[in-house]
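To start, the structure under review is shown below, and the notes come after it.
Every protein chain but one is kept in place in this view of the complex.
Per-chain numbering from 1; labels A, B, C, D and E assigned in written order.
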Amino acid sequence: MEHASELPAWAALLVSFFLVVGAGLTLIGTIGFVRLPTFYERIHAPTLGTSWGTGGIVMASMIFFTVLATRPVVHEILIGIFVTVTTPVTLMLLARAALHRDRTEGNPGVPAEGPVQSPGESVDAK
Amino acid sequence: MSGWQQHLIIAPILIPLVAGATLLFFDERERVIKAMISVVSGLALAAVAISLFRLANSGEGTFEGVYMLGNWPAPFGIVLVVDRLSALMLVLASILAIPTLVYALARWHTAGAHFHSLFQFLLMGLNGAFLTGDLFNLFVFFEVMLAASYGLLMHGSGSMRVKAGLHYIAVNLAAALCFLIGVSAIYGSAGTLNMADLAVRIGEIEGERRMLLEAGAGILGIVFLIKAGMWPLNFWLPGAYSAATAPVAGIFAIMSKVGIYVILRLSLLVFGQGASAGLGLNVLLYGGMATIAFGTIGVLASQALGRLASYSVLVSSGTLLAVLGLNNGMVTAGALFYMVSSTLTIAAFFLLIELVERGQDAGASVLAVTMEAYGDADEEDEEVEVGVTMPGTIAVLGICFAACGILLSGLPPLSGFVAKFAMLSGMIGTSAQGDTPIAASAWWIVGLLILSGLAALISMTRAGIRTFWASMEGTVPRVLVMEMAPVMLLIALTLALTIKAGPAMSYMEETVRNLQQPTTYIDAVINARRAGVSEPSGPDGGGGL
Amino acid sequence: MELVLSIGIGIMTGSGVWLILRPRTYQVIIGLSLLSYAVNLFIFGVGGVKSNAAPLLGEGVDISTVTDPVPHALVLTAIVIGFATTALFLVVLLAARGLTGTDHVDGREQPK
Amino acid sequence: MTGEMILVLLVCLPFAGSLAATILLRTDSRILAARMSGVVSFAALLLTAALYPAVRDGGKVRLDLEWLPQLGLNVTLRMDGFAWLFAMLITGIGCLVVLYARYYMSEEDPVPRFFSFLLAFMGSMLGIVLSGNIILLSVFWELTSIFSFLLISYWHNNAAARDGARMALTITGIGGFCLLAGLLVLGHIVGSYDLDVVLASGDQIKAHPLYLTALVLILMGALTKSAQVPFHFWLPNAMAAPTPVSAYLHSATMVKAGVFLLVRFWPALSGTYEWFMLVGIAGISTLILGAYFAMFQQDLKGLLAYSTISHLGLITTLLSLGSPVAAVAAIFHMMNHATFKASLFMAAGIIDHETGTRDMRRLSGLLKYLPITGTLAMVASAAMAGVPLLNGFISKEMFFAEAVETHADSVLDRILPYIAVLAGAFSVAYSLRFIHMVFFGPEPTDLPKPKPHEPPHWMRFPIEFLVLACLVVGIIPSLSIGPFLHSAVVSVLGDRTPEYSLAVWHGINTPLIMSVIALVGGVALYAVMKDYLAKCDDGPPLFRHLGGQRIFERVLVTVSWKWARWMESRLGTRNLQPQLRLIAAAGLLAGVLPLYIAGFAPTPLAFDGIDPIFAAVWCVGAFCALGAAYQAKYHRLAALVLLGGAGITTCITFVWLSAPDLAITQLVVEIVTTVLLLLGLRWLPKRSEKVDNSVTFSARSRRFRDFLLAISCGFGMFVFSYAIMKQPVPDAIASYFLEKAYTEGGGRNVVNVILVDFRGFDTLGEIAVLAIVALTVFALLRRFRPAPDSVDKPEQQRIQNAYDAERPERSAGDTVRDYLLVPSVIMQWMFPVIITFSIYLLLRGHDLPGGGFAAGITMAIAFLLQYLAGGVRWAEDRLRILPLRWMGIGLLMAALTGMGAWLFGYPFLTTYSQYIELPFIGKIPAATALLFDLGVFSLVVGATVLILIALAHQSIRTHRVRGLEATKAEET
Amino acid sequence: MSHTILLWSVTFAQICLATAMALAALRMSRGPRAQDRVLALDTLYVNSMLLLMVFGMRTGKVIYFEASLVMGMLGFVATVALAKFLMRGEVIE
């Protein structure tokens, strides 16, 4: 990390903050992914990583390289955008597939497909 | 070699490449144009190959046939090298290509998509493998050749071909992985990929690095032994070769020789001497003998002609491997002669089998079944009128079949005999040095060669009697002149080889002498001059040109 | 680093070899993929492994410190060829499965 | 005409005639073919005769033409007295046989083919006789086997003819191969294949340690050809041939080739104990057994065949003795036997021709019908029996005289006189039987053709001529055959030529007494056995059911078929798993063995410098790899996902260890591969853990073996890769690339410069591979047929469609439409983004990670995504991708870029790079390598898309097919 | 100073991300159902991408960025295909 020695302290602290937050959130998300009991709950966990987990590290990287190269480095933001835009696609498709499977197998705890249920009527996941 | 002549060296690779690429622009229905492009490319290839052959043969042990791709000097860039051996292989490949191509034009090229492109790419791969002077480039051209061979093997589809293709591909993928391991291990321990440079460096490598190099070379050797069909790494071969359509099997006749070619090239250039040479030679010797034995057994055990021919390929490979294992110059020259002869023979035989079996109900119906059941119902292939009953068809087929039998069993008067004699004479005849006793291994090979010839004789008479005399009653196969002529041409070539045995053998002897003097090759490659640069590995030439 | 990488290569090789010896075509293709990873890494490792020494030239890049680019180029070629052959093997196994009705590598179920 | 020219003409003429006859094949020119053959053989006879002055008294005519001079194989033709005598025999009897055959062959037979083979055989036989190079001799030797095969099997719709021909070829073929080996050894001993040199080196040969080897091998050739015990059985079976063939090949010429060879090499090989024992045992046993067997034959030609065997045994016995006088007798008897046996065969042919049978039990009293033929046959039989005043008598007397001499004191030598007499008696008996049973006795009753009569005169003429020869030689030997025999003897024996006399009367001596005993004994024997022989089954009493033929067939089938098949299945396999096992084991061995031999000590493990994060990543990677291996059988999707995990690890490794290019490429390939495998997964059968859990012991042990192999390979790769990684690459070519990449290659990304410039040729090959694979995939899938259980739509779709169908408010496909409604919007918007990114990767490649390949795959992913989002119909309605065009353009562009260098006189693929100064923009790099990379890009896009789309199309195609089938079913 | 801070934070981040990868791999192999595995693969992709970004910071080179970008931009394609396979039994209809 010798190259980072010239980084001013404020930047280093900022970078570290975003890094720790980003990586920490990602880890927490993944822990949740392992620990949560049902698939529909587990689906929420990785979004920690794809939202602010990614965001934190993107920020850290942008600040780091911008300060280091003394010119704006923003290409990391593309990663953030793409992750944000594409993650919902996978999650939606996967969750819907799971839903279909549960419905076909008649598993309890998933709402039936069909006309809108009356408001307030929801199905407990447990 | 200078000027435009110099670029002739790369033509055997570029002609089929460009032809294959151009063919992609034409629809499957434009058969005539496709066939024309293919044939023109084949003829051009033959012309180029023959000119290179003459150039290679003109010099007295001198090399001018080094082509530096991208104008980068060896060992950094990739070089193509034409010497007697590679020129011989080029000629053999193109001589095989034209008859098989013409044969395919009679009907087979319409049995599936992209036949001509695949065929051209196969030629490109073959020629590249023969020409390249770089180990990794050899891998690439092996893959080109193999990829095309996968496509061609399954050309026409059908359960048998696809099943055989699956095995063939699986085995070759495993081999390709070994190839990569071997080549990279050699690079890692010698620091070069150029064969000539490797030959220079190998002497200086010592200690652990040398061991690693040898291990890499060993793994690499396995690959070529798989390709060459050494027992017990050859069980894929009969299935694959016998399942392929006739013209494809015909051109495949040279595929197993590529492995032999590389073994010959590398063993004499790079691993000619040194501690590890002995081990490798023993593997070749005993493996080759086992292969002859296995091939002989297979020849006897084969009911279908296709399998018989495939096992003949194994016998041929085994013979070559064992003889190379003897590491005796005179015998090796004979082996080269044998290689040419047996390649022509096997190609002719594969082409012939289809014609012969067309007359038989069983074979024809199997073919018809595969064509009917697995053909695409959506795209009705218009029924091609296959052949007419020619006068004397049976007689011509019979003569050709007999000629193949004679060639396979090494009987006179065709080149099979001359080849066998040339090898045997080197082992136990006058050429075996007068006073030194003949090695036991030579006796074993002699015995095996005699047995294999006998097996071919027994099997071919059995098969010939069955096909021509016992079952071809009344039904005369419908054969086109276009299909018969290639077979006859190939057999005529073996006859020519017999008559011109003297000059042919001189070429082979000169080839072996060149191979045994690798310094000429090495010097030619290392000292080749870059175009437009005064020094061989000159100062920075600025921006390339 | 070498140790980790070579253990990894060993494990991938072992898994791959185990799989290509299995009777189902799908197992074989997964095995071949694993093996090609292993082999690619092997080629890659042959040049010596160095972290943070990519062979990209520029100001201040000391060419004696960067890694050997040759294996990289070789691996790239190997990746491409591996991809091509995997695709081919897949299609052939599908065709074989279609024609024979089974996904056994020999096109027929072996008697147990 | 010089002697040399005559020699060439003599060998070539019959072959030319044969070719001419082949050309006449289809014409109905029976007579023409016969006439031409007659002219050819008569011309050959005249040519031979014309050479007599040159070969008289030890003279020689010799011609050398180069063929394979390096190896000492030349076309050396050489005629001496012995060869002359034999050539006269070949051409003379050839003429007679042609004449005979002209009448013998029937209307239906393809006569031109017969004469073609016959002439070719004659040429081959002349070749043997005239070869002055022992390898050339072997060439002609094999040719006689081949043509004899074709002649025996002339009536190939007869199974006996096919079998007989094959047996003859097999036996003589084995002999021929051995002979070749023997001659090679002889050449090794002598140092030359020239016959004259060989013949002059007798002492050297006999003293050489390889003498016995050479002798045994050569004898194998000679004895098989001459039908000597135990190789005799092919000859009786060859009697299925047309009678002219039997007369020519199996009495006069081909079977004589074996004894000819023994005579030819007599000066070089004979006179040793080994020679005496080997040749003697074979000869004596053949002599006696042949004669014994002949007595019990019921087939006329069978009798003659065994008689031939016996007489050949006699000649062999004579040659075994090693005495010059015996050799003279052998040569003389060769000629005599040829004359009387050929005539007898022709007589038998006439009998067969006229009566329709050759079975002596059915023949009787034919003298009435065939008086002239009968008389001739009687004379010839008498010659065969050794009756005085006929030629057979003289040579037999000489044999008896030699038999009583002592040559090598052994049991064999001592019993020879008795055996000789016994065999003589047998031969008298069967000769008598031949005459008595056929021409005498009651009227024949049971002939297939009831009214036999004399054949046309010219058909009988050959017999008349030969019988006349028997008489002339028998009465005035020294005036008729004498000088010619002498020339022959001198040419073989040279200085050792003995004194001998060809007189009919030598006074009362031991041989004469032996002859008398044999004659009387033979008559008595026949008288005793007559009644038995008239009725008995074919073949001698004890050996009747132990026919050599049956043993041969049994052995041949067992060895060449049953054993071969068994061994093929044992030594080979048609299954894939054992093959891959062998390859893995061989690869392991090939790697380990050199290390083991060289005493490789494993590199000590260095635990320092390990990045724990990297190690952790590899823990994940290894875990995924093992998981994939574990799950691949039953949980395919899991295995695929785990494979993805292993792939990611690989990517990270590439990044970590300084190979960003590789990482990018690996990633995009990974993605496409996953989709590909998924596309394929749809067509694979369902597999459930519950169904096949019965594991046998053998399966378990197989698995254990594979497990061990896998572990070994893994461990081997670990050790190998560790050792090699620890070795820095020595003085590699890499530094050159690093130095020149920018200055001469014009790029900063050395990897890319290597790919498109230094080693651009590899890349050209690599994209060709991709193109080829795409074409193959396309071609294969065009004929794709799914398995029956995969034709239906997947279960999920069926359920969802059924659900849509059930509900009135929904229409078919609503579920999938809703499913993709939102995601497809995003996937579509990603399309231009990914295209932009792919162009970015392409353009920066030369300086930074990226390049044509990664860009191409990325572009293909952009297309793929649209197929995923909208389905095939939707996507193809909008995107008209012509993958073949992309591929063609890509390949051509890459190739043409390379060829562009030619215009400037540089080799293929020489690049040109320069920085171009543009207004406002500044310097931009312009390298031809970029054009090359563009070609790569185009090809990769085309090929990848072609593969993916071709696979994707299968679903809609099978639906269409199913639809067609359904409508068809409704119609019926 | 900033060197030390950064070293610690980068190391921490890497440990977190590597652990996250391991956990994702765990879920990948444990399942229990296919959708869990696919989701785990997607998570693994994201985690690796982040790890590589942190690695880029550790080395101070931007050249590793494209690898992360490819993961972020194209990584979802494989997951989409897998998900669609689960839902429809077929990837491209």
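Here, a contact is a pair of C-beta atoms (placed from the backbone, for glycine too) under 8 Å apart; a residue touches a chain by one contact, two chains touch by 3 or more.
Note that contacts and distances are computed from a predicted model.
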item	value
Chain left out of the displayed complex - its UniProt protein name, from "ABC transporter permease", "Na+/H+ antiporter subunit E", "Inner-membrane translocator" or "ATP-binding cassette domain-containing protein"	"Na+/H+ antiporter subunit E"
Touching partners, among the displayed chains, of the absent chain	A, D
From D:Tyr500, D:Tyr634, D:Tyr840 or D:Trp902, residue that would touch the chain that is not displayed	D:Tyr840
Contact set of chain D toward the excluded chain (per top definition)	809-810, 814, 817-819, 821-826, 828-829, 831-833, 835-837, 839-840, 843-844, 862, 866, 878-879, 918, 920-922, 924
Residues of chain A (touch criterion as defined above) contacting the omitted chain	25, 28-29, 31-32, 35-38, 40-41, 43-45, 47-48, 50-52, 55, 74-75, 77-78, 84-85, 87-88, 91-92, 95-96, 99, 110-111, 113, 115-117, 119-120, 122-126
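To be clear about the criterion, only the chains that are shown with their structure count from here on.
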item	value
Smallest number of contact steps required from chain C to reach chain E	1
Given chain A and chain B, the chains that contact each of them	D
Chain pair, B-D or A-E, that carries the greater number of C-beta contacts	B-D
Chain nearest the overall Cα centroid	B
Taking each chain's C-alpha mean as its centre, the one farthest from chain A	D
Interchain centroid distance [CA atoms averaged], chain A/chain C, Å	31
Separation of chain B from chain C, taking each centre as the mean of its C-alpha atoms, in whole Å	28
Chain centre separation in whole Å, for chain D relative to chain C (CA means)	40
Touching two or more other chains - residue numbers and ranges from chain E	14, 19, 21, 38, 40, 59, 63, 69, 73, 75, 80, 84, 86-87
In chain B, residues with contacts to at least two other chains	136, 140, 143, 147, 150, 154, 157, 162, 166-167, 170, 174, 181, 185, 187-188, 193, 374
Pairs of chains, among all present, that meet the touch criterion	A-D, A-E, B-C, B-D, C-D, C-E, D-E
Residue ranges of chain C touching chain E (in the complex, touch as defined)	51-52, 54, 56
Chain E residues within the chain D interface of the complex	11, 14-15, 18-19, 21-22, 25, 28-29, 31, 34, 37-38, 40-41, 44-45, 48, 51-52, 55, 63-64, 66-67, 69-71, 73-75, 77-78, 80-82, 84-93
Complex contacts: residues of chain E adjacent to chain C	59, 61, 63
